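Excluded from the complex is one protein chain; the other protein chains are retained at their positions.
Entry: chain A
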Amino acid sequence: MPGYRLINQISMANPKAGSQSTSIAELRKEADQLKIKLNEDRKNLDDAKLFEMGAKPDIVNYQARCRRILKGHSSKVLDLDWSLDKRRIVSSSQDGKVLVWDCFAASKEQLISLPTTWVNACAFAPSGCSIACGGLDNKCCVFPVNACSYSNSGSNVAGSTTIRPSGAVGPSDVCSGSIMQQRKVVAMHTSYISACSFTHSDYQILTASGDGSCALWDVESSQLLQSFHGHQSDVMDAALNPMETGNLFISGGCDKRACVWDMRTAKCVQSFQTHKSDINSVRWFPTGEAFATGSDDATIRMYDLRADREIACYEKKSILFGINSVDFSVSGRIIFGAYNDYLVHVWDTIKGTKINSLLGHENRVSCLKMSPDGTAFCSGSWDTTLRVWA
């Protein structure tokens, strides 16, 4: 990326102070050298390679079929999230529509039309009673979900049929008027929202934005609790530690960096920069001790917090296209990647081999998420559909 560097120099170096540009160049050089040295030092601490250690266990066989196709969006699907009841899915699309699905019956439950386009992020609250979404309008809004009949513990889905108003009354008309009144603007950024997620409760939202920051918000009062600055470029994704005791979250952005943040001090405690292009997605390993990132450079990399380094890189010569989203199976043995080449590639975490490629989508796969119990996963694509695989 010589171009970017050049421009950085130009924009920083004022014509009045011409000598500064050279000193900046020198400093950059020095920083690069230091980085290389750091990487070498890290390498010296290597004791074993994950893939070598993982050669012993049996090969996992993973076959998945597309079980449901959720059709209804009229534009590219950009993000999706599962409800904790393992049954409902919320998805957002480029034309500003947010849909809540019942993925068992492949039916739609609710539609929310936002006044903005490119709804980049959506998330289900842990209770299943509200959803959050955000996009190009730089806001993250929370909406109530009408069908709150599922038990939020997820332990008994039985007997919870959704009673919707009869079709003749056009439920969307009824709610689209009022839903905008029920809308609650929680977060405001100075650039687009790229990811949002509830923390372990309904009362807080973590957002990542194109202005290069992440922020934690209080839902009720729409107050900023903590903001996290440190990325040099757009933040594309953020994920909270799956452990409830964990105070960490991770983020990845267009500066090719994955950062680990401490929520208490709002400081970046660890950062990794081994990707060769933008990071599009970050996801924790289920135990919360490692995480995986997916990038435009067609690799998925796994970083370990304890080892403080990249421990695995999942790539193949024949895979050229970038990754939009990654997720782990519940055990962590399998990594799913949503790729720009219309495929979902399935990787063996400890062997580093590709197990399977799932063909089905007719355009870029933009988002992918495992269901909370790990029995199925859902992928959304630019071909306007969502698919549930099991």
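The rule we apply is simple: a contact is a pair of C-beta atoms (placed from the backbone, for glycine too) under 8 Å apart; a residue touches a chain by one contact, two chains touch by 3 or more; residues count from 1.
The criterion applied here is as follows: contacts and distances are computed from a predicted model.
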| item | value |
| --- | --- |
| Name of the absent chain as recorded in UniProt (options "RGS domain-containing protein", "RNA helicase", "Similar to Nuclear cap-binding protein subunit 1 acc. no. O14253" or "CST complex subunit TEN1") | "RGS domain-containing protein" |
| Per the touch definition above, residue among A:102, A:237 or A:348 touching the missing chain | A:102 |
| Contacting the left-out chain in the complete assembly, out of A:24, A:64, A:111 or A:268 | A:111 |
| Interface with the unshown chain - residue positions in chain A | 1-4, 6-8, 10-11, 15, 18, 67-69, 71-74, 97, 99, 102, 104-108, 111, 113, 117-118, 136, 153, 155-164, 166-173, 191-192, 199-201, 203-204, 210, 212, 218-221, 223, 225, 232-234, 243-245, 247, 254-256, 264, 276-278, 287, 296-298, 316-318, 320-322, 340-343, 357, 359, 362, 384 |
